[in-house]
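Only one protein chain is missing from this complex, and each of the others stays in its spot.
== chain A ==
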Amino acid sequence: MPYLGSEDVVKELKKALCNPHIQADRLRYRSVIQRVIRMSKLDQWGQAEVLNFLLRYQPRSEEELFDILNLLDSFLKSSSPGVVMGATKLFLILAKKFPHVQTDVLMQVKGPLLAACSSESRELCFAALCHVRQILHSLPGHFSSHYKKFFCSYSEPHYIKLQKVEVLCELVNDENVQQVLEELRGYCTDVSADFAQAAILAIGGIARTYTDQCMQILTELLGLRQEHITTVVVQTFRDLAWLCPQCTEAVCQALPGCEENIQDSEGKQALIWLLGVHGTRIPNAPYVLEDFIENVKSETFPAVKMELLTAVLRLFLSRPAECQDMLGRLLHYCIEEEKDMAVRDRGLFYYRLLLAGISEAKQILCSPKSDPSLRLLEDQAERPVNSWALDFNTLVPVYGKARWATIAKCQGVEHHGPELPNTAAFPTSGSLIPEENKERVQELPDSGALMLIPNHQLTAECFEKTWLSLKVAHQQVFPWQGAVHPDTLQMALQVVNIQTIAMSRAGTQPWKAYLTAQDDTGCLFLTELLLEPANLQMQISVKQSEARTETLKSFISVLETVIGTIGDIKS
């Protein structure tokens, strides 16, 4: 049993959290909780435990909520980082409907977090840095004035330096961009190749918003003629040329001369791609590619050869006279002598494409590209605090979201999260799981996998008949802003295998849409979306042909995700 200061406190907490009679009686529950909060004799471990328990408490009214927040305010100023972070998490979760309170709390926690980032203990520093990054996802300007604290020091371990560089990249704004870039520039020539490469990639990240200064720095770095620097710079150029078309000119001017310094697969691929796509602007592009073709027999990386094929073909389509000969030689080699099947297949494909005609080849290889800036905006959309508030002060930021996802998948259904109240306080080993939890274990895999079949067809009359015969299984209101773009919505829904039967044109009021989906057991989901002219809400009504709550819930969550993403992009 966690130690919580004294016997009375333990009794009170037990009463509040384990006794269903008290939990049913809101008033008694509330008074017990208030008594718990007012305890003064706890040490830092007890405080952290109490804050953890309080996460489960739902205040009944706004008044009560602010009452609790006022009582807990002193915990935010505690000297123990565990207590401060626990209190912050509690505030963020309790105040999820009040974003200004959340911002306030995050302002207050700035001091302790920064102190933890400069702590002597490396591990504490690392955990604090991960949380700083988490906060920066929602409030990018939060730490901008304290950028100096995130400068890397010579003696720090590698993993801390990497985190600091990421943080610097994310807190850049107009006032500190000059100093931050100078600092990163210093790191690019660091002795450790890994760290230098991370710094260069960070500059590439900043270049999406502050293009001119970053391009200048990257071009200077090319002048040093260092292999590990040049390869990463060229890769950064490739990313920038793709995402920021305005840099293409500067990139093309800086490229000539790099090919001597690149030896690794990634760098070569990036360089070849750039030469292929923007070869018209680089005067000696065919000659550089010719060099690669001369040495293709000794080229060890198949990925480079694939990239070379595509690039030479692209360049041929725009500068035929210079490239015809070498294209022929390359194709001959790839088809006749190449041992790697993937490369040979691609060579054959291009050959047959050319046989079909130049205009066909041009259509396939040089057709208009999708607009990459759309995805860029999506990536950079600020995530609301509520999306990560539950993960604050847990191990999730320490691992990073991507690694946590893989870990969670590996763990499977054997471990329940803290949502099941029994197991959180008294974990038991495998053989002692009580019966009801075992059933839940078996149920979870079923509900998790909702398989909507693609290419599901339903005629309009059939839809209408089914719609009129069923009753509404679930109705929900979703916040919305502005007009709807039917095409975007339709495509997004199609990605998750929800088909559109009918959709009003953009701008009509009221705006309606009818959707259908079918899962692999044959259960039909019919949905109506309604957007009233005056409302800022979209009304969703779902009808299900067979009454199954689990699958209905999964369908609702899929629908919510899609509509939420579309809504976020626009707003």
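Here is the rule we go by: a contact is a pair of C-beta atoms (placed from the backbone, for glycine too) under 8 Å apart; a residue touches a chain by one contact, two chains touch by 3 or more; residues count from 1.
What we mean here is this: contacts and distances are computed from a predicted model.
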* **Protein that the absent chain corresponds to, by UniProt name, given "SRTD2 protein", "AP-4 complex subunit mu-1", "PROTEIN SHORT-ROOT-LIKE" or "Leucine carboxyl methyltransferase 1"** => "AP-4 complex subunit mu-1"
* Asked: Thinking of the whole complex, not just what is shown, which of A:331, A:361 or A:396 touches the missing chain?
  -> A:396
* **Interface residues of chain A (partner: the chain not displayed)** => 1-3, 43-45, 48, 52, 78-82, 85-86, 111-112, 115-116, 118, 120-124, 126-128, 148-149, 151, 153-156, 158-160, 162-163, 179, 182-183, 186, 189-191, 194, 198, 223-226, 393-396, 398-399, 403, 407, 410-411, 414-415, 417-418, 424, 427, 429-430
